[in-house]
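One structure, pasted below without further comment.
The other protein chains are all here in position, but one chain of the complex has been omitted.
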Amino acid sequence: MSDIDMIKVINAEKAKKLFEQSKRADNRGLLDIRKLDIKKGVMNSADGSAWVKLGNTEVIAGVKFAVGTPYPDSPDEGTIVVNLEMSGIASADIDTGPPSIEAMEYGRVVDRVIRSSECIDFKGLSIVTNEKSFIMYVDCYTINADGNIIDATQYAAMAALLDTRIPKLDESNNIVPKEYTEQKLKINKDKLAVSFTFGKYKDKLILDTTEIEDLATETRFTVGVCGDNIVAYHKGGGKGTFKIEEINKIMDIATAKYQDIKNKICDEQ
Amino acid sequence: MSDIDMIKVINAEKAKKLFEQSKRADNRGLLDIRKLDIKKGVMNSADGSAWVKLGNTEVIAGVKFAVGTPYPDSPDEGTIVVNLEMSGIASADIDTGPPSIEAMEYGRVVDRVIRSSECIDFKGLSIVTNEKSFIMYVDCYTINADGNIIDATQYAAMAALLDTRIPKLDESNNIVPKEYTEQKLKINKDKLAVSFTFGKYKDKLILDTTEIEDLATETRFTVGVCGDNIVAYHKGGGKGTFKIEEINKIMDIATAKYQDIKNKICDEQ
Amino acid sequence: MSDIDMIKVINAEKAKKLFEQSKRADNRGLLDIRKLDIKKGVMNSADGSAWVKLGNTEVIAGVKFAVGTPYPDSPDEGTIVVNLEMSGIASADIDTGPPSIEAMEYGRVVDRVIRSSECIDFKGLSIVTNEKSFIMYVDCYTINADGNIIDATQYAAMAALLDTRIPKLDESNNIVPKEYTEQKLKINKDKLAVSFTFGKYKDKLILDTTEIEDLATETRFTVGVCGDNIVAYHKGGGKGTFKIEEINKIMDIATAKYQDIKNKICDEQ
Amino acid sequence: MSQNKRPDGRATSQLRPISIRLGVNKNADGSCFLEWGKNTVVATVNGPRPIFPKHLADQTKAVIDYKYRMACFSVSERKSPVPGKRDKEISLVSGHALEAAVMVEQFPNTVIDVNVLILSADAGTRVAALTAASLAAADAGLPMRGLVSAVAAGRANGELILDLNKEDEDTPDAVDMATAFLMPQRELVLLQMDGCVNKKDCSKILETALKGAEVVYELQKKALVEKYPMDGEIQ
Amino acid sequence: MSQNKRPDGRATSQLRPISIRLGVNKNADGSCFLEWGKNTVVATVNGPRPIFPKHLADQTKAVIDYKYRMACFSVSERKSPVPGKRDKEISLVSGHALEAAVMVEQFPNTVIDVNVLILSADAGTRVAALTAASLAAADAGLPMRGLVSAVAAGRANGELILDLNKEDEDTPDAVDMATAFLMPQRELVLLQMDGCVNKKDCSKILETALKGAEVVYELQKKALVEKYPMDGEIQ
Partner (left out) sequence: MSQNKRPDGRATSQLRPISIRLGVNKNADGSCFLEWGKNTVVATVNGPRPIFPKHLADQTKAVIDYKYRMACFSVSERKSPVPGKRDKEISLVSGHALEAAVMVEQFPNTVIDVNVLILSADAGTRVAALTAASLAAADAGLPMRGLVSAVAAGRANGELILDLNKEDEDTPDAVDMATAFLMPQRELVLLQMDGCVNKKDCSKILETALKGAEVVYELQKKALVEKYPMDGEIQ
């Protein structure tokens, strides 16, 4: 990671020049999102799954139910845990092994976007109040890393949840492997959580950056949208900063793009 | 840590010359202890706490009760666990992260001094014989490190225990947060445990060394005193050794100083 | 480990030349096993133990029983866990601390040889079906490492099991320390598991290699034999490969040597 | 925004009392002891120093190694001394915030160690910690573009409020937005939120936070001027 | 060997359907996506690159750092993301197998990173993974003595069979032998077995495995030729 890949540096310099003219190497407008393909139900071993391609960035998400004890302060609710692993699969730059600090950062953002939204009925995941409830693990893996892992992961996790079937329980309320109820996981689509991550270069905001563009930008901002509401903010690293007006602008852009992405996430292929 | 700070080396050489004349840079006699200030009840989130300043060395100790299962060989007793963290806060030389081997060594010495003394009534920490008893965690943090961390930590831990209130239990014998019984933790003050750590340079014994003096001494010895008794010995590293007569002398000095330090620890400000 | 010990390299070159003439530095034939000494019952703290010397390679194995919950798919069976630690004791080249990847590899092979054989009656280790069964931990330590750790460990583990006494249980089915039933662990000696590890240099197969010979060979193969059956295969690293005919030959050699090693393992001194 | 009093008597846009002491740690290049309501924080800054192991070095700037820790006794139920995901995430985003303020490009191939220990916690520890760390960096004499003034704002019981304490945070409709501004530039260097709020309220909360940050900034300047009396003044 | 049909309709010596796509990962030097029955595997190969920390380097050859991982959702009950003993052992022996195929002696003091992720598992994942990894190594342009063609063979319900799936593996008399051959040389580079089988059956299972490996090898060649059309042909 200490080696500087000169080709990437040169391309990032080009990207900066293009940004100044409000252009991008792939001819997108600064606020255009790359082609988004979502395939659900791709992994038969998962209780729900989705494969997201956002340009060249690819993320697979799989849901697995487990049974646990509810938290004392929400005895009649289940919970969700979103993890992201940026495995060595995705990029020559990324080490496998213990989760990188970046994977942790991105995973936490996605976790928070989904958890704060009101699209999941956590009470519906209770089994026996105070005793047993479902934990939904959403494990995400980057298969190709070409920038904007956060949004690709968020879309994959959300789509996998839409694909999720509720497992059958035996008489002692343990999960029966590979057997499902008729029921799908209930998701309130009006409140579906969608994240939008903006790069910033000088005073330009750039949506859905590629890996090269990530190198060119000075900082990054993620906003989570759920229906008409904002559910999460997260500013990334780098020397860049934001004015309050820019955050307001980001919220306007994100809410305007919301319906389109939501439709793609909900779409039954 | 591999870098040698030349200023410290030079000052340590000065300290050695002074030791040979039975003098110290701060004009103390070789067996004088620095100014000791103890403030109890400083942290409202702890069940008991104390802030100790021993010269420039500062340590904070906080007590937290938890409920656990008693050990099979002492079914009607609670227990105490003393930890020391020499956080990066205290010194530019110390890494945070996993507890350093030094912090572990010092913490174990303090733990043993207190545990071996008979000042704490462990039977009084039993809740239900064989089933439930209190664990008292005494977590200590170095805030400033200027030598003799062991004694500063021991005084802080002991003072925090004197400040400790017993939490209320609910009907299932779990701790009710932030509620306390009228009772304070019972400490037998006649048996209060107090540690004394001596540095050694050539044939000189030096009590309560500063950081620079630590660099100047050749080894270190800690004795734990409880009333008329000795409760712990611990020889530190370095090329220095001790004759049995020196240990006898150390015991004499420590027992003579006992009452004074004990009074400062017990003092209600 | 990065340092190349030139003396070892030179001796390994000599070993290669000797192999080409079907000779070895210690005058053994290529398929001869070194002197094997097995002493059982050497550690009074263990429930069973053995000290194996295979040439200069020495391994100690000790068995300890614990009580655990049986696996859901074998509710009326106990289990065995074999661990190998190649401690710093054995060799200047080996670090202590977390188990090395090699120790893990060797330990897993030995575990599998013994587990797959039918010499241990796992049903006999059940205490209460579905609730409690014995776990037999076989912990092995290399005391001297002079090649062929796998076989020395396997013989030590097997011999320690033959030496193993079943502990007494109290009325709640917990182990009573240091008390044993009259019963020894039942081992079906007709099915005793024995491993044989072959090095390969060019087209030569060499049984029971020394440390220097390990450096000279191009790969390694272990076969586990149990009576007339094969219970495990394991190919080691290196650039060498095996033809199917060679595996067939290895099986023939191993089964021919089986009775002799088995007798040594079973021998009551 | 209503000016109703909150349970602890504060107005909706009123900060808890803040007290600052600089240079409290003799062994650190810079340090700050900060009390913010019932939060108690010690922050130290050391460096820049050469980084180990070397392949972690950045050839273009100093790496800021920000470590946010909570004392085991700082919260209601004893916290494990092992840093959790929350600690690591706060360390990461706070380090990012400081990086935008410190002129890290002046010290390539080095590391600046920032250690913050929460001794007592009552909501808002990450902003208290960052406020203290920024002061410790200034106390260490690091060249800075400005100070980082951090504060939380959000919603409780239907009111948009500044500087939530634990009681505010535990209300059913609570929204907690942690912000940090580079001051006097008024630029956001940290912004995190959990909750579900409409856009308009988000903007209002941000404005409230900025006002709070301005108060924090004044207190920070005052503490610095007290320790380092100047002919002129920090702008 | 009997040609009775198995529960899933296969003949005893018939492989499950295998589909291969090369170069699926834009960021890797070489990559392979492989479906083998209900197993789904992605493998990437990167390097050789200088090794860190340096004392891990081998002065005589490249180190192959093979990492076999299972996605948490790839098995019936969620797998912990922490690699266990099984993962480490499979990584070790698979790395050994690849090392015998790749001309590692050409790249002293470097490391070649091989990452395999099992997305969906139905018995035989280690051989599917190694088959994919070998293709990814070829796709990365590494000089190789041959391809590694891996396949499992063994016994279920009294029959000696090729390519056990989970159902076969769960039969009471099941024996599972994982094999990998350097092809076209037909040399074993990985051989692992658990079970209790007589020598004669062992030999038969090995022969069955070799036949299976030959089929796997043909599919591997086909995939490579499709991506890299040649005047001649891989031998």
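Going in written order, the chains are labelled A, B, C, D and E, and every chain counts its residues from 1.
Just so it is clear, a contact is a pair of C-beta atoms (placed from the backbone, for glycine too) under 8 Å apart; a residue touches a chain by one contact, two chains touch by 3 or more.
None of the values given here were measured: they were computed from a predicted structure.
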| item | value |
| --- | --- |
| Among C:K14, C:K123 or C:K178, residue touching the chain not depicted | C:K178 |
| Of C:F19, C:Y106, C:Y141 or C:Y201, the one touching the omitted chain in the full complex | C:Y141 |
| Among C:I89, C:I127 or C:C266, the residue in touch with the chain that has been omitted | C:I89 |
| For chain C, residues in touch with the removed chain | 43-47, 49, 56, 60, 62-64, 66, 83, 85, 87-93, 96-97, 99, 137, 139, 141, 143-146, 175, 177-178, 211 |
| Contacts of chain B with the absent chain, listed as residue ranges | 1-2, 4, 101, 104-105, 108, 112, 115-118, 219, 221, 226, 228-244, 247-248, 251-252, 255 |
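Note that only the chains that are shown with their structure count from here on.
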| item | value |
| --- | --- |
| Fewest touching-chain hops separating chain A from chain E | 1 |
Connectivity without chain E (remaining chains kept where they are): A, B, D | C
| item | value |
| --- | --- |
| Matching chain pair for A-E (criterion: over half of the contact pairs shared, by residue number), options B-D, C-E or A-D | B-D |
| Centroid comparison with chain E (C-alpha atoms), farthest chain | B |
| Approximate Å spacing (C-alpha centroids) for the pair chain D, chain E | 51 |
| Chain centre separation (chain A, chain C; CA means) in Å | 49 |
| Centre-of-Cα separation between chain D and chain B, whole angstrom | 32 |
| Contacts with two or more other chains, residues of chain D listed in rising order | 55 |
| Chain B: positions in contact with at least two other chains | none |
